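Note that one protein chain of the assembly has been removed; the remaining protein chains are unaltered in position.
Which chain is which? They are A and B, in the order written, and residues in each are numbered from 1.
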Amino acid sequence: MSAPLPPAGGSPDVLVTADDAPGVSLWRAAGSRLRRNPTAIVGAVIVLAFVVVALVAPLLTPYQPGSAEWSGDVTPTSVPGPSDDHLLGLDRFGSDLFTQLVYGARQSLVYGVVATAIGLAFGAALGIVSGGAIAVGGRPGVWIDNVVMRVVDIMLSVPSLLLAVSIAAVLGQNSYAIMIAIGAAQVPIFARLLRGSMLAQGRSDYVLAAEALGIRKRKIVMSHVLPNSIGPTVVQATLNLATAIIEVAALSFLGLGQPDPAVAEWGRMLVAAQDRFEAAPQLALLPGAAIAITALGFTLFGEALREALDPRSRR
Amino acid sequence: MSRARTATRPDEPLLSVRDLSVRFGLRGQESFAAVDEVSFDINPGQHLAIVGESGSGKSVTALAVMGLLPSRGVQVSGEVLYRGTDLLTCDRRAMSRLRGSEIAMVFQDPMTSLNPVVTIGRQVAEVVQRHLKVSRSEAFERGVDLLTRVGIPDAGRRMKEYPHQLSGGMRQRVLIAIGLACEPKLLIADEPTTALDVTIQAQVLEVLKELVADTDAALLMITHDLGVVAGLCDDVRVMYSGRIVESADRDRLFAEPRHPYTGGLLRSIPRLDSPRGQRLTPIPGSPTQTIPWEQGCAFAPRCAHRADQCTDSAPPLEQSEGRALRCFHPLTGAASQQEAP
Partner (left out) sequence: MLRFALRRLALLVPVLLGLSVLLFVWVRALPGEPARSLLGQRATPEGIARVNEVYGFNDPLLQQYGSYVWALLRGDFGSSIKTGQPVLESFIEKFPGTVELGVAALLFAVVLGIPLGYYAARHQGRLLDTTIVSGSLIGVVTPVFFLAILLKLVFANWLDLLPTSQRQDPRIDATHITNFYVLDGLLTREWDAALDALTHLVLPAVALGTIPLAIIVRITRAAVADVLNEDYVRTAESKGLSRMLVSRRHILRNAMLPVMTTIGLQAGLLFSGAVLTESVFAWNGIGRFLFDSIGQRDYPVLQGYILLIAIIYALINLTVDMAYGVVDPRVRVS
């Protein structure tokens, strides 16, 4: 069609921001798009609320997680509900439910961020080695890429939760084991993604032009191909924070989670509440909702980020 | 073919477009007129060209006639009368009965206009099956026949192939076969050769010309290429920035263009009768250098004949001697041919 259709909802000032500061402009333009996207704002608000609650948990509640605050009886069929002292009542072990929830946020934040950081660090490293080797080329390059990709294939051949389960089983039941297990299960995802976008970038004309100018391939890869390929990986990391938080809870559900009762953890709260459902549904509903809402926040923000970084995907 | 067709009186136009406007823009936003009060008639068997650069609104006009514009963010007004029925207001069912059978369209890009996962045969036969109410095998037979007529060798085998197995020229022939499959009364061809190699363009154009002549269809040719117009069309409407700026029959338009834009278009194509050594002169600037018609002549920023008047008010479309012109300072006589901008 020869008549230009005006972009629906597109605003010309995005193009203007793209002009200044080469190198940062893509991210800047993305930032300005994010600020105008309601999805991004909702996601950011949820994430921010989650982080703040996690950081200031001790200020929000006078109680300690895991400590029994109730002198009376807490039996499976009688769990004290909300009262003046306890905003949301107690759980079946007599701990303050609100305290457990806010400290649980802390746990989820640490687990989620560290696990994703582990996955991102090792996955990106594998991706760079693989994608870089291909881009630099030659027989050794192809060979290195082949080896790395077969390792990634092996990791991907097992469904990710089972991979995490097996790693957690080896490392024993502690915080590090959980974070490493969840993080390791993410490694192949990041590796594949980064390699893929590096390959796509490596075929683009500007790389060809740089090669024609006689710039060393290694330098092209590190200073041109990599920075231009990192976008989708950052998006994936945001989305993976959601997955990580859910999988931490899943490990708890499978009995491979943090065993220390003094550490509040949403997944374990859910498991403990499972058989007390009729008597006190809030014990399961609240931690479950907390997991889902937090995951929703990261997902919304990640999706918005993806759109902002790839204007073509907008419609 | 046994199909009841209402007889058209020879003096009645087949298609009559009246004050057609198409505005783009989502609700609450400032809208933009891609097509602005365009009117023209096509008589049975007549070949009409709408000429203009990209962005002139010519393709949007064609899509509006076919009812193929997206419904969201688009406002269409005016009338598109096909044998007295307004296509803009008739219901979807009636419209889909007309499409492909009475009014058909050949699209611009053969690489993207065919469904990649459906065989050529089915894409040709489905339109036959839909409108001529024939069996699947009859539709297939007719498809083979159509492909042969548009010059595709070994049509029986090609019917079973997929678009990616055909060259661009072959695919465009398939699109022409689809367009003419039910022998429509009106064929709209939207830049049917633009996406092809120059050598293929001529062949495909020849096929189109022959088939249109064979079927007595009226043709609405959308193009930016006056060379295409010269070989194919009787009448020409020149569009600029959504409005018709000049309207004349082919011979008079080529011999004596009146609008500076038409003159510019003519000077930018090679001609057999132009003096040796004369260079082709492109129209300066680009179609994006325009002013809204409300403030004057949209072509004024690029026009060598621009006067103060041109940017003060919009020139009206004035009829005289069977042609129409929207210009305060038209080209005259020799100036229209020789003068450099």
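The rule is short, and it goes like this: a residue touches a chain if its C-beta (ideal position, glycine included) is under 8 Å from a C-beta of that chain, and two chains touch if they have at least 3 such contacts.
Keep in mind that this is a model prediction, so the values were computed, not measured.
From the set A:138, A:159, A:227 or A:259, the residue in touch with the chain omitted from the display is A:159, counting the whole complex.
Contact with the chain not shown here comes from a single listed residue; of A:62, A:82, A:140 or A:172, that residue is A:172.
When you scan B:131, B:185 or B:326 for touch with the missing chain, the hit is B:131. Residues of chain B that touch the chain left out of the display are 66, 68, 72, 92, 95-101, 104-105, 107, 109, 112-118, 122, 126-127, 130-131, 162, 164-165, 175, 178.
For chain A, the residues touching the chain absent from view are 150-151, 153-154, 157-162, 165-166, 169-170, 172, 242, 246, 249-250, 253-256, 270, 274, 277-278, 281, 284-285, 288, 291-293, 295-296, 299-300, 315.
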